[in-house]
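Below you'll find the structure I mean.
This part shows chain A:
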Amino acid sequence: MSGYFSYLLNGIKSLAIGLKITNKEFLTRPITLQYPHESVKMAPRYRGHIELLMDSETGTHTCISCGMCQKGCPSNCITVKSKKVPGVKGKVLTAYILDFTTCSLCGQCVENCKPAAIDFSNEYNLASTRKEDFVFDLLQKLHPEGVPEPKVDPALLKKEQEKIEAAAKAAAEKKEAAAKAATEKEGEGGEKAEGKS
Partner candidate 1 sequence: MNPSLFSPEGLAGLIFLILIAVTMFGAVVATCSKRLIRSVTGLAICFVGVAGLYYFLNSPFVAMMQLLIYVGAVCVTLAFAIMLAEPNEAKVARKITGLSGGLAALCGGAMAYALGYAAVHGEWMAAATKINDGSVKTIGVNLLTQYSMVFELVSIVLLVAIIGSLVLARQGRDEE
Partner candidate 2 sequence: MTLLAQSQLQETFELNIGPQHPATHGVLRVKVIMDGEYIVKAEPVLGYIHRMHEKMGENRTWNQFWPNLGRLDYLSAIAYNHGYAGLLERAMGIEVPERAEYIRVITVELNRLQSHLLWFGAFILDLGGFTPLMYAFDEREQILDLLESVTGSRLTYCYFRFGGVYNDVDDDFITGTRAFIKRLRPQIPMYHDLVTKNVILMERLVDIGHISADMCRKYGATGPVLRGSGVNFDIRKNEPYSVYPELDFDVPVYHECDSMARYMVRMDEMEQSMRIIEQALDKMPDGPVKAEKAPKILKPPKGDYHFAVEAARGTFSMRTVSDATNTSYRMRLRSPTYSNLSLFEEASRGMLLSDALAFMGSLDLVIPEMDR
Partner candidate 3 sequence: MLASEGLPPQKEVVEEVQAAEEGEVDPKAKKKEEEKPRENGLLETDYAKRGFHLDVQVNPDQVVRSAEILDSEGMTMEMVTGVDWLKDGQFEIVYDYSFTGGELFRVVVRCRVDREKPDVPTISEVFGGANWHERETWELFGINFVGHPQLERFLLPDDCDYYPLRKDFKL
Partner candidate 4 sequence: MLMLSSQLNTYLVIGAILFGFGVFGLVRRPSLIGMLIAAELVLCGASINFMAFSHFLAPDPTTGQIITLFIMAIAAAEAAIAMSIVIAVYRNYKSIETEDLVELNG
């Protein structure tokens, strides 16, 4: 019988303590951060989608289009497009397409990037009614007003041009030689063919 009443009393006491705690919380200020009115600042290491970093010296990115990010990516969300421009060392990036909808933010690409050309952005509140909005061209994003022409190094250009010329020359010579040989051969062959027919 005493168990009956002590159980009851303990029960009521525990319930009262619970009420006390919630009452205290009711009277304290809410901790809510009212998002669209005030926004949280992202931690520097926050992993948003990746972006090309602006290099203050050159005024553009430092990507060398090596494709390590593309190779390392587990979910194939990066496509690096590049082309060769005369007078510029290495390949020039023409498009850096990130399909953010398959990205898993693992950081393999950033880790693999030798020149540290890419890093995570702090975009944390993306939402759209169109799925295509999340296929970014990071190069366009970096230079919204238009991608600047790659700086042409005159020395290199000259060198390259010389090289090209030399190569062209060599090719022309080769071609000439080949043509010569061909005509010679052709002559023979042609005769042969004629002879055959």
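How were these picked? Simply put, all candidates are chains of the complex that A comes from, given by their letters.
Basically, a residue touches a chain if its C-beta (ideal position, glycine included) is under 8 Å from a C-beta of that chain, and two chains touch if they have at least 3 such contacts; residues count from 1.
Just so we're clear, the structure is a prediction, and the values are computed from it rather than from any experiment.
Novice: Looking at chain A, find the partner in this complex that touches it; the options are 1, 2, 3 or 4.
Specialist: The touching one is 2.
Novice: Could you pull out which chain A residues touch candidate 2 in their complex?
Specialist: 7, 10-12, 14-15, 17-18, 21-22, 25, 31, 43-47, 72-75, 104-108, 111, 120
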